[in-house]
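Apart from one protein chain that is not included, each protein chain of the complex appears where it belongs.
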Amino acid sequence: MIFAGSHILSVEQFSRADIEQIFAVADSMEPYALRKRVTRVLEGAILGNMFFEPSTRTRVSFGCAFNLLGGEVRETTGFKSSAIAKGESLYDTARVLSGYSDVICMRHPESGSVAEFASASRVPVVNGGDGANEHPSQALLDLYTIQKEVTAKRGSMDGLRIAMIGDLKHGRTVHSLSRLLALYDNIEVVLVSPEELAMPERYVDALRSAGHKVVISSELNHSISRVDIVYSTRIQEERFESKEAADVYRGRFRLNQSIYTEFCQPNTVIMHPLPRDSRSDANELDNDLNQNPNLAIFRQADNGVLVRMALFAMILDVVGQVEAHSREVNWYHRRNGM
Amino acid sequence: MIFAGSHILSVEQFSRADIEQIFAVADSMEPYALRKRVTRVLEGAILGNMFFEPSTRTRVSFGCAFNLLGGEVRETTGFKSSAIAKGESLYDTARVLSGYSDVICMRHPESGSVAEFASASRVPVVNGGDGANEHPSQALLDLYTIQKEVTAKRGSMDGLRIAMIGDLKHGRTVHSLSRLLALYDNIEVVLVSPEELAMPERYVDALRSAGHKVVISSELNHSISRVDIVYSTRIQEERFESKEAADVYRGRFRLNQSIYTEFCQPNTVIMHPLPRDSRSDANELDNDLNQNPNLAIFRQADNGVLVRMALFAMILDVVGQVEAHSREVNWYHRRNGM
Partner (left out) sequence: MIFAGSHILSVEQFSRADIEQIFAVADSMEPYALRKRVTRVLEGAILGNMFFEPSTRTRVSFGCAFNLLGGEVRETTGFKSSAIAKGESLYDTARVLSGYSDVICMRHPESGSVAEFASASRVPVVNGGDGANEHPSQALLDLYTIQKEVTAKRGSMDGLRIAMIGDLKHGRTVHSLSRLLALYDNIEVVLVSPEELAMPERYVDALRSAGHKVVISSELNHSISRVDIVYSTRIQEERFESKEAADVYRGRFRLNQSIYTEFCQPNTVIMHPLPRDSRSDANELDNDLNQNPNLAIFRQADNGVLVRMALFAMILDVVGQVEAHSREVNWYHRRNGM
């Protein structure tokens, strides 16, 4: 199986074929995530869930994915009291911690730290986010969500049209997602942001040189009228040079139901990496979208569990054994889907 | 089974018949909590133990109860680094987190937050304490303790006489307990507190209008002479308007062995929600009571595990399967009871 014993550090390491295989495995995880069946395939295995930067939902999502495969989770949260904070090298930390588990998921505030850690680890390492750099499982779950949402509607990922909205300069998720989208054919990406927060040129160039169409805009409404996917991210106002600069754009990238009704296609899917800031000065996706069946933000989070289960099953090379170690669920479980 | 798939949010949701059923299930959990047998009935199930406010013992008690049924626990502690702190709505948090587990126990500093969370959750939610509002499993374990302690001595809960002592104004535990006691017949409640910290009238009225006797006092010694239960709580001196106001009452609500010997019945049971503050300016229950066999405070804590096991087993509808998934314990375990 691909990725058996491998680190998962960057979206750059995936081919389109790799991704299709990951997504096929993710699909096969659905009965376990939906609690139709239980599998114990990783009973006795240990995940070291090492979060040197807090991120409740990513941490719990990884831990839950490992539990759903039958494994145990040991974890840490925070950095201040860690040995790293006391001057230990990432090399030492990795040598030690990799003696404690079968696979490690690591999050760390510093760009490049997880790769450095992985190079000294004796067990496979999954990058759970290293600063501004990478968060590959987030990119995979975004792409997996896009595929699930649009293939029913349009049959294929190729030819997809997607608008990315908000802070495209600092947004790790849109950078990684654009890398993955470039692996498909004939994608159209509409980049909607204030000029100050535009997508860095290297990502734009990479898309264009792979033959995709990139449209750049600083106006929301007409940018979302022809797309299959609206991928919204938060604009943090402190990113601007001055309050005045921020005020110019205040509210211009916020989507709500009336804008959706007026400008979007009837089936346009709305995504967001979450958390969505519901305070009045943020509110990039209004709560009045909550009843819109095309709001896919919570399905995104659910898909994260499937993708992470797939990664663990592939890294630990148990994909073919999952079903053989499974049985019916014997407790009450939600009947409604994810 | 009652409560299958239900939220447990408030003591108001329980009838006397409900409570009797919970307690019967709790009784049946004793062999597993006492480590005479192991059950794996929830093997593969996941509890999301979401503590957005720290409470080591409540968190560990819930987690332990779920482990004792064979399930796994994913958890979080603290609030500061959570998405909620970054402006995420409880609706969003609930939609996301409820994709990660089969049941959630949530604690949160804000009154009403857990019910709001539960309304958006896709899995059952147990209120682990929401600010000044409710902590229903605490009230149940208190009542369960009272029943276990007194039924041997007096045969029935009906006709029970209980003194509640200390800060009855702010004490969430005494409020909820009084609600549950009101479901029984012919209870006598003696409320002993400084006037400034008296039980709010709505609780007194509810007891009286249900036909129970309520005696109000600000004097300890003679208030505890005829009761079956002394339920003590801490008076935090910062609750008073001035140091002088606090000084008037300093030490007047503290129970020790000599007061117990002089004023209490020989079998009066002593309870406390814990933690008991053993510093000299608090000391509501003196350490010299530790050898008193009627000091039930640690049995209370043990009973918490039984009650929480019962709630989980009922919510996940496995009460009838617990024994079928059980076996002998194969490791050293304490021979002495709980």
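Per-chain numbering from 1; labels A and B assigned in written order.
Here is the rule we go by: contacts are C-beta pairs under 8 Å (C-beta built on N, C-alpha and C of every residue); 3 or more make two chains touch, one makes a residue touch a chain.
None of the values given here were measured: they were computed from a predicted structure.
Residue in contact with the omitted chain (choice from A:12, A:43 or A:247): A:43. Of the listed positions B:237, B:302 or B:317, the one in contact with the omitted chain in the full complex is B:302.
Interface residues of subunit A facing the missing partner chain: 4-5, 41-46, 48, 72, 74, 76, 81-83, 86-89, 91-93, 95-97, 99-102, 122-124, 315-318, 321.
Remark: the residues of subunit B touching the chain excluded from display are 35, 38-40, 54-57, 59-61, 63-64, 67-68, 70, 72-73, 274-279, 282, 287, 290, 297-298, 301-302, 305, 329-334, 336, 338.
Convention: only the chains that are shown with their structure count from here on.
Taking the mean of the C-alpha atoms as each chain's centre, subunit A and subunit B sit 40 Å apart.
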